Structures are given as C-alpha cells and as structure tokens.
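The complex appears here minus one protein chain, its other protein chains still in place.
And then chain A:
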C-alpha cells in the first residue's frame, strides 16, 4: 500500500550523558548527530557522519565517565590530557550499515570506526562499565565484543535466531542481557547462556538492570520493554532458576521510547523509573522490588506537555532523566532537530501533570553560539526546515550549514569567506525580488494547485481555506494560474457560495470578478456560455432586485442612528439645562434667516415673523410626533441634527 504505519525503526536515538547529565546526544531525521549542552541549552557539537544518509545512526550509547588521564595507553587521547575532570567523553553510534562509530566529544571528532564484524545493521551498542569494551547487537543475529584499545573484535557469537534488538550489561560487568524476542542472559566470562526469559511477542527494544545486587541473592531484577507493547516487564533472576514469568509489570500508554531509572541497592530502596512513551507522555513509577506482584502497576505520575495556543497541541517529550531528588526531572521535548531541555520540578502528589510551554518562541532560539568546538554556523535565511511531529508549526527554523567539525583550523579563514559570500548572495536575491513578492508567488502557486484539487474532489475544507484569502493579489494570481478546465467548476462553486451571508459572499465576488477578468476570452468562446452562467446571472439578478429598497432602509437606519447618537450626547452634556436649549433654538432660526437673507436680499421684515412662526410650528409638530414619551431635549436634538445636515448640504 502507499503508506505504512510507523514501525520501531523510526525511533530516533536520544540519550543523556551519564552522571552529570551535561549533554544530550541525539540523532535527528537528517542523519546528523547533535550534542546539546543541557546547562546552557545550546548546541554543543554537531557531527555529520560521512555516510549519514545511507547508513543512518540507529543507536547511541555514552561511554562511562572517566578522567581523561585514565587512559594513557590511548595515544590519540594524550593531546587532550589537560582536562582532569571526570567527564562524559566517548559516544558509540551504531549505524544501519553495520559499523560502529566512536565519537569523542572532547575532541569534537570521530575517534575511530569499528567495522567488519556485522553483516546487518547494528541495533544496539552497550559499553562495559569498567573495562574499555563495547558490545553491539545486530540484525545478523550476532553479538560482537569490541576491544576499544585495539579497535578489533575480541569475540563474536550467535545470540539468537532473530535479530538482536537490545543489549544490557549488568552493573558489575559480569552478565550481559540480549534480546530478540527471547531475552537471554549471558555469562560474560564464558560467553554461555546463563538464563533465558520468554514472554514478549514482539521485538524487545529496552533492557535495563533495576538493581545492583549479585545474581545469586534472588535480588537481581531487570526490566524489559518491547515494540508495540504497552507493558514494561520486570524479571527476577532467581537462584533456583524458577524465573519463567515476569514478576511485575508497569502499564504505559504507548510503547516505551526512552527509559531512565535509579537503581536500588537494597530491598529498602525503591526503584524510580521515568518512561517516555512513543505518544510523547512521561510516566513516573516508584516501586519496591520485592518478589512478584500480580496486578500491573500504573504510573504514580503522568506528565504531558502542550503549547500555549487556544486549542493546545501536545508537544512530544523526547527523553527524561530523573534528578537527584524525587521531584526534579530533566526533560527534553519538541523536535529532534531542535529539542528544548529543561529541568522541572514535578509535583508527584498529582497523578496527572500537564505542562504548557510556548515552543514557538523557544524553538526559534538562535543557534549562533560560539562554543569553542563549533565553527560559526552559516545561517541560511532562505532554507526552511520543516519540523515533523509538530503539525501546524510554521515558524522556519534556521538551518545550519554543512560545515562539519572535522575540518582543521587552518581552513577557518576560508570558511568565513564562504559564509560571507553566501550571505551576500542571499541579500542580493532578496533585494532583487523583494521578499513579499517571492512569498506571494509561492503561496499563489500552492493555492492554484490546492484550488484545483479542492474542485476536483469537492473538498469543502480545502475550498474554504483557499476562498478565505483576503489578499487581492493572491486571488488574481491564483485565478491566473488556474487551468482552463477548472474555470467552470470554480464558477459553479462560487455561484453556490455567493448566496450566503454578505460577510463571506463579499470575498466570493472578488474571486468571481477575478475569474471574469482573467478568463474573459475563454468564457466568451464557450458556445453554451448562456446556459453555463445562466444560473449565476439569475441568482445575482434576483438578489440585486432589492437594492433600491435596501438602500432606502439603510438611509432610514442611518438617520435614526445618528439621531440617537446626538441625543445621547446631548443627554450627557445637558440633562437639566433647559434655558440653554431655548437660546440655541433662537440662534439657529437666526442663522436660517441670515442664510435666507443672503439668497434673497429683498425679503421683508414680516417674512421674518413668518419664519419664526414656522419654526414654532415645527417645534409643535415634532412634539406632537413624540407624545409624552419623548423629552423636549430629544426633539431639539432631532432638529439640531436636521439643521446640521442642511448646513452640510449647503
């Protein structure tokens, strides 16, 4: 079929560095490895593997923290031996091509490549906690043990019938868990199966040891999560070997994507667990691992995140790690291309917590930070990075250039000049075209396509979207780009929509005019033009029939409303002052007389009396019209109004 559901391979690796949680390493859709500093919330390093498009990164694992001096035997590391602090340094990346890349964050460059052992894609990599060993599991059903000092394989053995999807080394470094569908526990000294655990029907994606106790004490527990499985199972490694079924299970809302846990060292210590599911929710669990528990455990707290719009859209959480105390959690959320990291205090007394964040603004944080290892990124203003996973989000992200960290320092000056050149090119194109013009043509192009699509499939939502445009130019261009075959359907659709409320129909008229303007010759050349447009013509004719009457009604309304407005204002100004009004009345008649004098200079004084009488009559009439209900002030207001109108006309 044309489209498929998301499968587990779409999960993008996203890992916090151990101990201090200073870095977040994640591999985004574009195949690049980005390392974010969680303290400053900025991009620390970016690394583009040479084959990042063909051999995408499938898994990431941080090596154990070590002081830099600890490995004097590695020659390459010597140059960096200035730093003494214990720091997360090495990063192992498994790729779909079957190689494992070791990247050094201290150097900001590729440390070494381990290849030649796997024939299928690498699904998981795990570091040995003490020795410099690395384990990788692959689609070719093998597990390989790498020696990092030599960069060679130390041993390789077939683990399963199916692909090895997950691995985990026990905290003491003596046992290794591997899983395809069946979870196997290996003794690392002899490379023999120690235990087998069955129960998952789909590929196991997550394995973690939950306790640090030795295996023969009945106190060793580990947990496992599988693809499309909404349960995390906890298994007990028992001395008597009666460990066929999982002892505890945790319920989730979707398959687990990222897990962090605080292991327990004794029975009195609870295991704390933070699970980010594929649907972007975070679940926190706290449980004392002490034998089996029949009922699945539900989370003690669930955290969701949404944006601040009126109709909130959930923001997917990518990863979460637990802090030192029970309440702080470090979260990474948003898109893989530009995640936002935040340390939050969560009120674990609440079962459900929803955090709101304004991602639009946080996402558009500029990336121009000068970290020592990162070359200044060339910000290309024209390129837009579409962010999957955040529908409706249109704010363009600033993309960084391909400039990789691998370059030597002597190329620095050159690169700057390229950046400048690029900037100039951008500027010149923008100034030539004019930014607004460029975008408009883009939208009209889209609109014409959309409109044709909408007309073809009669899709109301698409048509509404197109017809709601208010920009005259967009309408014109869209109509101009319309293929001739779509003109008549458009006219029909417009005819339908013209009948509506004038608020919306006014927009339709614009469209109609644009169509008639642009496609005059086509329409006129139609042999059955009259029948085609007859309905439209009839419709318009019947509607404008009332133009006359409506205009009159409008006039009436206008008069009344203005009267009302003036009477209101006069009410406010002088509610009690009757004498003032009378004086005003006299003045106005004087004015009238004066204007009459100008027009007819031969008028007699007796005419003046008539005039006065007439104004009095007027006054009486207006009073008659409003029997009792109206105050005198109202009548005056009316007359004021009329007089004003007259003077305006003159």
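Heads up, the rule we're going with is that a residue touches a chain if its C-beta (ideal position, glycine included) is under 8 Å from a C-beta of that chain, and two chains touch if they have at least 3 such contacts; residues count from 1.
Going forward, contacts and distances are computed from a predicted model.
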Protein name (UniProt record) of the chain left out of view, among "Phospholipid-transporting ATPase", "U3 small nucleolar RNA-associated protein 15 homolog", "NUBP iron-sulfur cluster assembly factor 2, cytosolic" or "Autophagy-related protein 101": "U3 small nucleolar RNA-associated protein 15 homolog"
Residue of A:41, A:174, A:476 or A:513 touching the missing chain in the full complex: A:513
Contact with the hidden chain (one of A:239, A:269, A:459 or A:472): A:459
For chain A, the residues touching the chain missing from this view: 1-7, 162, 201-202, 228, 452-454, 456-461, 495-496, 498-499, 501-503, 505-506, 509-510, 512-513, 516-517, 520, 523-524, 526, 529-530, 533-537, 539-547, 549-554, 556-558, 560-561, 563-564, 567-568, 625-626, 629-630, 634
